[in-house]
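Of the protein chains in this complex, all but one are displayed in their positions.
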Amino acid sequence: MASVAGGTPKARARRAPAVQPFADVRADFPVLQREINGHSLVYLDSAASAQKPRQVIETMERFYSYSYGTVHRGVYELGREATEQFEGARERIASFVGWDPACSIFTRNATEAINLVAYAWGRDNIGAGDEVLITEMEHHSNIVPWQLLCEETGARLRYLSVIDSGELSLDELDEVLAEGRVKLVAVAHVSNVLGTINPVGEIVKRARAAGAVTLVDGAQAVPQMPVDLGAIDADFYAWTGHKALGPATGLLHGRRELLQEMRPFLGGGHMISRVERDHSTWNELPWKFEAGTNAIAEAIGLGAAIDYLARIGMDRVREHERELAAYALERLPEVEGLTLYGPDGADGRGGVVPFTIEGMHPHDIAELCDREAVCVRAGHHCAQPLMRCLGVGATARASFHVYNVREDVDRLVHALGAAREVFEL
Amino acid sequence: MASVAGGTPKARARRAPAVQPFADVRADFPVLQREINGHSLVYLDSAASAQKPRQVIETMERFYSYSYGTVHRGVYELGREATEQFEGARERIASFVGWDPACSIFTRNATEAINLVAYAWGRDNIGAGDEVLITEMEHHSNIVPWQLLCEETGARLRYLSVIDSGELSLDELDEVLAEGRVKLVAVAHVSNVLGTINPVGEIVKRARAAGAVTLVDGAQAVPQMPVDLGAIDADFYAWTGHKALGPATGLLHGRRELLQEMRPFLGGGHMISRVERDHSTWNELPWKFEAGTNAIAEAIGLGAAIDYLARIGMDRVREHERELAAYALERLPEVEGLTLYGPDGADGRGGVVPFTIEGMHPHDIAELCDREAVCVRAGHHCAQPLMRCLGVGATARASFHVYNVREDVDRLVHALGAAREVFEL
Amino acid sequence: MTDALYRDYILDHYKNPRNFGELQPHDLEFHDHNPLCGDELGVHIVVEDGKVAGLRFHGHGCAISQATASITSEELVGMPVEEVSRLGADWVIEQLGIEISPTRRKCALLSLKVMRGATTGDPSWPE
Partner (left out) sequence: MTDALYRDYILDHYKNPRNFGELQPHDLEFHDHNPLCGDELGVHIVVEDGKVAGLRFHGHGCAISQATASITSEELVGMPVEEVSRLGADWVIEQLGIEISPTRRKCALLSLKVMRGATTGDPSWPE
């Protein structure tokens, strides 16, 4: 991992201090003060959605209370302030991931960002006989839009397999690309189930050499590691604010030439240049793809979330995630009957640890963890094809963010032990 | 207007009390405490977006601070609370407009709601030779999606004209419908420029009798008058939360049979029932059309906004809007060179008053009003075809909500007088 | 301390489900899943004289969905098919004898859903 500076990751793990370096940020998250069933909250479901620091909550509150107005059109002071804050947030967000703000589009969420590409780029560029290549570890949001597109256009949807280590095979990628029919490669940067960190820069390079356009689903990556879109160089990169300590707004970063030649996706206010009776012309980028009134407060809130993460430093966030994952991988096997999934070790994975326990369904695991106020997720994690590859119907999953500490893993292990007792295992 | 109980509207206007009945709600809107350029804020741009009461801001803040979690999937307490609040908000919002919650879909905004229909219903039901009928007073969000659809399908887009009174002609509607090619009628409930309250129940009835499906754009209606979707009985009804004192989330209400047979729009998490490698099956309504992570806090915030409006009573809100519009229509002509647009009188119009002043462009009007902290909008109001009908490039527009008082109109008249002085008119 | 949800008899039915497996040949069948968690449940039914003469559930799922299938299966055998088709959610929850939170409701109703699917063809969730 480029982001882990100095020392081998192993050596670092051994040096891990007893006191978490991030204990100080916990005071910023009001929800952590909650007690549930007599226990303090342990939130281990950040891969689904992250909690928000007061800096984000207060930014939105302040905006709504004192500067609310619509953007780009108000000549008056409130409109000016709203526009400045909104476009300022776009600029900081774009620079956080190393991309041009004019090619950084606010969407509803990552799902809408991917659908935007499927509709506005896909329908004009994918046809019968073409292939769309995704992987077995994709989230439904990076599967279903392509199924719909392929059904409509007669193209074929193919899957790169997930090999035993929980990784993708670049050899298989080369083989499929060599057949010459792949027009689009869409792949997760980090798997939301296995945690696998995919070599997306390399995948983009090979796909481009084979003439394919690339989309990277960064929903799990941007929140937890340094991401440099200039280096990855994908044609499209989608992510979602609510997993990055922010509110509900998504981002689509795209290559300028593609965005320029694409037809618009949603039609309506703000995305037009001129509306005649029978046809219209489109606004400049990025507004061409932002129809209707934006989620203004949410974009500004995401700006505050990004500022918060940047202040901590994404290298440190990544190291924190890696360390917590390593600690969970070390401790969870203490629970009898527990099976872990995903890459060996914590170096090639994000802060996500999926597991099952023999004789106890994941749903019941999550229910019983909740008795001790430990929030873990159970289910297919919007990745049914991957579940089938793993040969399970569902898994439990613990995932981390900046506010988690090693004690949270201890609490999880304790809750799992108690759950086994309830089940008389 | 069904909502004006007792007395002729004229008689009521004469009885209007000197003290506004709504002065008491002003304390709920923190933004009204602002001073700009040494003047207290007068916000007259609610038709673009409304300010938020502290009840809405605090609901969102409380949710983010203590109950944040994703909906429908978390087995743990936070997930339960979030789901209850989110689906509870949907139920109250649906009942507020008299529709089935299962057929009430959260969208990004009204624009996305209309595009959803254009994509998911339109592409399967509109073909070459068919006609889509809209009106000259539509907002771009109810024009451009149909332009895109017609361009794609070869259908023809037609416009009902706006007659001199700023109204639609039902006779013209009948004539066009009689030609037998109209498959969809899409019309604004209330015009965002003229304020015209269209007889949408009657339009729906005639359209249905002619075999056409109907979509009503209620973006300007739901925020300011009682709306009973059961009585209007349109096939689709779209609106947007940010104009109804809420945050950025939209609503699409649809007829169950249509929503059921429609293909999904956005593909991704939560909208599926089962994802196979090559195809998927869809979740039940309304979730089939809610792909990806919802704007959860925003939906809950809109629930609080609806509660707030319901507490005041929409009959009273409507009467308040009518009265302020009447007062503005009475006072604005005092300004020399001023031209009003829209229906005569306030009974057939919402709380929206567009105007121009000879020798002063609307942009400059708005700029100079801002000197006295009076926020009015200037421009084409996302209604370029209507601007051409009116024979102007732009207008200024004042619009009202519950927090406005008669003194706000006085302040506007004063600011316009001062503006004329600056322009030496 | 007894757990309010995972009572002894629930765990017993989960671990030793009654009437689990397949029934070949059978007269009625239905298969479905819980979209939220991916649980799967199928049912095979043999009908004699308008009554459920034999019944087997199969699939995988959590303790609640599996135990519900097992517990209700004992009541369903011998019941007129017409009566089965009219069973509602309340009946299931009553059979189960525990309080079911909204989050686990679909788990508890999955077996009724497939039973009704088999007897009426109606694939919707019981209210």
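Chains: A, B and C, in written order; residue numbering restarts at 1 for each.
What we mean here is this: a residue touches a chain if its C-beta (ideal position, glycine included) is under 8 Å from a C-beta of that chain, and two chains touch if they have at least 3 such contacts.
Since we're looking at a predicted model, the values are computed, not measured.
Taking every chain of the complex into account, the chain not shown here touches A, B.
Check A:Thr83, A:Asn125 or A:Thr339 against the missing chain and you find that the one touching it is A:Thr83.
In the complete assembly, the contact with the undisplayed chain comes from B:His361, out of B:Arg181, B:Arg331 or B:His361. Residue A:Asn283 is the one among A:Ser46, A:Gln85, A:Gln220 or A:Asn283 that touches the chain not shown. Annotation for chain B: contacts to the undisplayed chain at residues 359-364, 367-368, 378-380, 384, 387, 393-394, 422-424. One chain of the complex is left out; on chain A, the residues touching it are 72-75, 79-80, 83-84, 272-274, 283-284.
The definition used in the following text is that only the chains that are shown with their structure count from here on.
Of all chains, B has its CA centroid at the greatest distance from the CA centroid of chain C.
We define each chain's centre as the mean of its Cα atoms; on that basis chain A and chain B are separated by 33 Å.
Centre-to-centre spacing of chain B and chain C amounts to 46 Å, using the average Cα coordinate of each chain.
The distance from the centre of chain A to the centre of chain C, with each centre set as the mean of the Cα atoms, comes to 37 Å.
Shared contact sites, meaning residues of chain B that touch two or more other chains, fall at 73-75, 79, 272, 274. Residue numbers of chain C whose C-beta contacts span two or more other chains: 36, 104.
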